[in-house]
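Notes for the one structure printed next.
Left out: one protein chain. Kept in place: all the others.
Let's turn to chain A:
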Amino acid sequence: MTEKVYARNVEALKSGTVIDHIPAGQGLRILRLFQLAEYRERVTVGLNLPSGHMGSKDLIKIENVVLSEEQANELALFAPRGTVSVIEDFAVVRKQKLAIPDTVEGIFACPNSNCVSHVEPVQSHFSVRVTEHDTKMKCKYCEKVFSKDIVVDVR
């Protein structure tokens, strides 16, 4: 199936945001972690959609919601090749390439069970560093360094 054919299968969006090129299997996790259903707007999720260069992918459309640049970049931790398109009147008015953020606040829990961030009134906070083989996340509080996949898997 080509991109064109599948596009007809997913309802067009009048205005809002399309998050595309999410690796298959990450769509629901993104929906949950970024609380995209909490906006009480219509959300359409496509799972395991065919994709030319990715094989298969997930896709999320949210009506009447525009993500901040910060939120969009946080998505890059799950979808390094993801794109976020802002739609107005059925047309793409802005397409954003995602960049891995320098810091991530409040989204993930620290994998270290003895980290104070679990019991004090603070938001989790990681600084992110991309190395040759991995993306590392360092907790601001316990100062432990984790591979991105470990942090992402915790919650």
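Details
Keep in mind that, in the parts below, contacts are C-beta pairs under 8 Å (C-beta built on N, C-alpha and C of every residue); 3 or more make two chains touch, one makes a residue touch a chain; residues count from 1.
In this text, contacts and distances are computed from a predicted model.
In the listed set "Aspartate carbamoyltransferase", "Cytochrome bo(3) ubiquinol oxidase subunit 3", "FAD-dependent oxidoreductase" or "3-oxoacyl-[acyl-carrier-protein] synthase 2", the entry agreeing with the UniProt name of the missing subunit chain is "Aspartate carbamoyltransferase". Within the set A:Ala12, A:Ala91, A:Val122 or A:Val154, the residue that contacts the chain not displayed is A:Val122. Contact with the chain that does not appear here is found for just one residue of A:Ala24, A:Val43, A:Ala109 or A:Cys142, A:Cys142.
Seen from chain A, the chain kept out of the figure touches residues 112, 114-117, 119-122, 131, 136, 139-145.
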